[in-house]
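Every protein chain except one is present and positioned as in the full complex.
Here is chain A:
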């Protein structure tokens, strides 16, 4: 009841921080370079997540840390943005839609992770989560930078008004852990998907333009 209210407030506060304007350097570097950097960031984060998820799932305890754990997806878990998409639809996404989907997803995932950070028990976990959140924030900014350099508007903050207090509160400890489990899973899947999204974007934005600019700047 009360904890949900705090959660909603925190989310609103953290997520409605003005999205930093596209850093000037990204325009100088050119979209091609930024896309490569964003791609590299997703790979780095995916690697980081593996360690973080391992530690966190052990903290949650069995059955969450069992490799075969394959629970059904409960309706309540839908609030976490899903990377799952129809194959043809994914192929047909415009660059703008592709980037926007990534931007929105990571913004929200970051939000949820930050709340997690506040609740988690051990100091080691808090430290790891904080580090991961910082890297994830970097990714969001990087995607924003790419969008700006390509002339696309940044998507607005978390869609819709905050849910009323108590609406999504996990009724018990086990379901709360399930929520955490799915959050980590969606995060992992998004990072895998982003690698593919940015591969496609890399092909579309030729790096040749970038090289010229870099030389002009004397890099």
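As a convention for this text, contacts are C-beta pairs under 8 Å (C-beta built on N, C-alpha and C of every residue); 3 or more make two chains touch, one makes a residue touch a chain; residues count from 1.
Keep this in mind: contacts and distances are computed from a predicted model.
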Chain left out of the displayed complex - its UniProt protein name, from "Radical S-adenosyl methionine domain-containing protein", "Very long-chain specific acyl-CoA dehydrogenase, mitochondrial", "Ciliary neurotrophic factor receptor subunit alpha" or "ER membrane protein complex subunit 4": "Ciliary neurotrophic factor receptor subunit alpha"
Footprint left on chain A by the chain that the document does not show: 43, 46, 68, 70, 72-73, 82-87, 90-91, 182, 185-186, 188-190, 192-193, 195-196, 199-200, 203
